[in-house]
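Below is one structure, written out as C-alpha cells, with a few remarks after it.
Every protein chain except one is present and positioned as in the full complex.
Per-chain numbering from 1; labels A, B and C assigned in written order.
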Amino acid sequence: MKLRVSCHLRFQVLEASVLILMLRPYKGCQQWINREIYTIKPAMPIIESTDSYGNSCQRLVAPVGDFSIYTSAEVMVTDSIDVAPGAYFVEIQHLPDKVLPFLLPSRYCESDRFGDLAREITVDALPGYDQVSKINNWVRDSIQYVPGSSDYPLSAVEVHLQGHGVCRDLAQMAIALCRSISIPARLVVGYLHNLQPMDLHAWFEAYIGDRWYTFDPTQSDLQGGRVNIAFGRDAADVSIFHQFGSGCLLNSMDVRVDLLDN
Amino acid sequence: MKLRVSCHLRFQVLEASVLILMLRPYKGCQQWINREIYTIKPAMPIIESTDSYGNSCQRLVAPVGDFSIYTSAEVMVTDSIDVAPGAYFVEIQHLPDKVLPFLLPSRYCESDRFGDLAREITVDALPGYDQVSKINNWVRDSIQYVPGSSDYPLSAVEVHLQGHGVCRDLAQMAIALCRSISIPARLVVGYLHNLQPMDLHAWFEAYIGDRWYTFDPTQSDLQGGRVNIAFGRDAADVSIFHQFGSGCLLNSMDVRVDLLDN
Amino acid sequence: MKLRVSCHLRFQVLEASVLILMLRPYKGCQQWINREIYTIKPAMPIIESTDSYGNSCQRLVAPVGDFSIYTSAEVMVTDSIDVAPGAYFVEIQHLPDKVLPFLLPSRYCESDRFGDLAREITVDALPGYDQVSKINNWVRDSIQYVPGSSDYPLSAVEVHLQGHGVCRDLAQMAIALCRSISIPARLVVGYLHNLQPMDLHAWFEAYIGDRWYTFDPTQSDLQGGRVNIAFGRDAADVSIFHQFGSGCLLNSMDVRVDLLDN
Partner (left out) sequence: MKLRVSCHLRFQVLEASVLILMLRPYKGCQQWINREIYTIKPAMPIIESTDSYGNSCQRLVAPVGDFSIYTSAEVMVTDSIDVAPGAYFVEIQHLPDKVLPFLLPSRYCESDRFGDLAREITVDALPGYDQVSKINNWVRDSIQYVPGSSDYPLSAVEVHLQGHGVCRDLAQMAIALCRSISIPARLVVGYLHNLQPMDLHAWFEAYIGDRWYTFDPTQSDLQGGRVNIAFGRDAADVSIFHQFGSGCLLNSMDVRVDLLDN
C-alpha cells in the first residue's frame, strides 16, 4: 500500500540547543520512499550522517525562538507483515556478525536481569519464533499499554515494576526478554497506519530463522502499513529527537498517516 | 542557494535487466535535501542499500517494455566553493584511514602509470593545493572537453592518448595524476547549476590540508551551485545507472537545474 | 616500553556453552603487537569477527569438561599518557560521526540520570579536559575502589548507591557523568603494568580537543604501560568473556604483565 506520513514538531527554544534528529524514513528495508519533504524553520546549517545501524541522523543547533520541523513522505510498504510460526532459533555461533549487538543488554533493555522470567514465560514454547510469540503475548497481557503516559524513557526493569507504559516501553520489555534467552531483538521506530490514537509508534523485531521478524505488543493484530524510521538497540539509539540540555520545549507534535492507494 | 534539480531517464527494455542506480542526492556533505521525489514506472520491488562511501544505491530488475525513472530534489547548497591556495600536502602516514582508498589506482584512474607526467606538471608547485591546481589547469589545457563525446567510460591512459573526453574523463585524468603524487582524489557525480550544455556532471575532489577540496577541469571558474549525488574512486564506483547486460536502451535523458532562490 | 602480557582462563564446563571472547590486544591505537599467542584447549572451530568499534571478537561453543584459554602478547606501548589540561570541549555539532554513540546513555552508564550531579561536580571547571578531571577526581574520592568486589556488572546508578566498586564500576560511573554534560566517553578494557593487585583492568577515555584522552579513576597517577584490548560504550559492549547461559564455571584466571625493556 502507498501511505503519506508526516510529522510536524513545533518547539519554543529558550536557549540555543543541540538536537539530534532521526526523522527520515529508513532507506533499504522493504519500503520505497517515493517522495520526501524535510523542512526546518528557520533554515540553518544541518549536519547529516548515517549511524552504524544505517539510520540517517541530523544534527543542528536550534536557535532561540520558534523552531519547527516538518517531515513528510510517500512510502510504498507491504500490506501484511510476514509471520513464521515455527521459525527456528539461530544458535549464537551461527548469527551474522551484524546481528550480535542486538543480543547484548542495552540502556533500556537490561536483558541480563530477565533470564528467569523469560524462561518461565517460554517454558512450553519451541525455540525460536514461538518463544518470541509467547513473550509478545505475555507483554501485551502483563504490561498495560497507556499511550502518552511517559515523557522520558523507562527501562525494562522500571516498566516491569510499574506495570504500564507507552509503546516504546512495551517493545523494550519484550526486547529485554528475548535477548535474555539469546534471541536478538531490536527496537523499531516508525509510523503505523490506523494507530489509535495516532502518534509516532515503536515496536520490535526479533532475529529468527534467517531474518528479522516484526512483533508489536501494543496491537492485537499484526497489521501492515508500517513505515520504518529507525532501528536500534533501544530508545537510546533511536530517538526521533534527542535534545542536549533542557532549552527546547516541545509545544506541539502532529503526526498523520493517510492511505493514498492500495 | 536553493536549487531544484531533476533527472528523467526513459528506457526501452528489450530483455529483463538488472540495474544499479545512484540517483538520490548525497546525504551528509554540506547540502540539505529539503524535498525529494524518486519515481520508477512501472512500480516494482527496489532494493536499496548504502555503499562503503555512503552513496545510496537502488537495485531493481527492469521488466520488458517502457521503463522510466524520474528523480528530483530541492537542495540547499553553498553559493561558492572553498579554495585554499597553499593548503598543505598531508603525509600518507597522517591521512585518515577512510581516505586511503582514494590514494590507490582504480579501474579508470591508472595512477601507477602517471608518476613522471604528474611530477613534470607540478615541478614548480608547492606540495598540496598548488600541485592539484597545476594538475587541474594542465588537464583543462591538454584534454579537450567535448560534452557527449563518449558513451562508455575510458580510462585515464586512454583519455590521455585520445586527447579529448567528457567531464568524467577529464576528472579521472586529473584524479590519476593527483594519486600518482600521493594526493588522495575522488570522483564526484552531481548536478551543476548553469552547466552548458545541461547534463549530469562529474568533477573531482582532492584531500589536502585537512579536508576534501573541489576542482573542476571542465570549467574555467569554480562556480558553486553543485549538488553531489555520489562519491567514489572513479566511474566504476559511481555510475548513475549501471546496466548488467545490454537489454536496456536509453531513449532519453532530461536533466534540469533551476534556481529557486538565493 | 615493551610489555609481555598474558591471561590464562580455566573453566569447568558443565553444559556446552556459547562464549564470546575479546582477548586479542587492539590493533590500531598507538600500540604495536609484536608477538601474540592465542591458544584454546581443546581445539575447536572459532568464529572471529570485528565489531563496529574495531574490537576483535571470537565466538565458540565450549564443550563439556575442562576448557582453557591462554592469550599472551608482546606489545610496544607508550611510557607516559598524554594529558592536556585546558583542552577544549567539542560542541556536539562538531564531533566526528564515529564519536556520537559515546555521547548516548548505555546499559551500565545511565547518563540521562546524572546531569545534576555532573554539573555540581564540574561547577567551577573550564569546559573540556578540566571538567573530566574534576569528574575523575570526584569518582576517585567518592566511590571506594575495592578490587574483586563484584562478579557481575553494576550500572552507574547502582554503583553510586553502593558507594564502592571494581575498576569497571568506577570507570562507568565517570563515563555516565561525562556523557551527562555532553562529553563523549568510552570504556577501555586492557592490561596495566604494575597494577596492584594484578588483574585485567578497565579505565575510560573522554573525547576532548580533537582526540580521545585517557583517565583512570582507580589510580592516583596516570601511569603509562597500558595495553588496550577493547573499546566500547560500557561493559555490555566489551566483556573479555561473555557467557550465554550458566554452564561455564571460571576456575581460575591468571593475569601477568612483565616489562621486557624500556
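Heads up, the rule we're going with is that contacts are C-beta pairs under 8 Å (C-beta built on N, C-alpha and C of every residue); 3 or more make two chains touch, one makes a residue touch a chain.
All of these numbers come straight from a predicted model, not from anything done at the bench.
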item: Touching partners, among the displayed chains, of the absent chain; value: B, C
item: Residue in contact with the excluded chain [from B:N34, B:S72 or B:S106]; value: B:S106
item: Candidates B:V18, B:A84 or B:V255 - the one touching the absent chain; value: B:V18
item: Candidate in contact with the missing chain, chosen from B:I40, B:L60 or B:V75; value: B:L60
item: Residue ranges of chain B at the interface with the undisplayed chain; value: 18, 20, 47, 49-52, 57, 59-61, 91-93, 97, 100-101, 104-107, 109-110, 112, 152-153, 182, 236-237, 242, 244-245
item: Residue numbers in chain C that touch the chain omitted from display; value: 24, 27-28, 32-39, 43, 46-50, 54, 56, 76
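The rule is short, and it goes like this: only the chains that are shown with their structure count from here on.
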item: Most distant chain from chain C, judged by the mean position of its C-alpha atoms; value: B
item: Chain nearest the overall C-alpha centroid of the shown protein atoms; value: A
item: Chain B-chain C separation of Cα centroids, rounded to whole Å; value: 43
item: Chain A and chain B: spacing of chain centres that average the CA atoms, whole Å; value: 36
item: Distance between the centres, which are taken as Cα means, of chain C and chain A, whole angstrom; value: 30
item: Residues of chain A touching at least two other chains; value: 47, 49-50
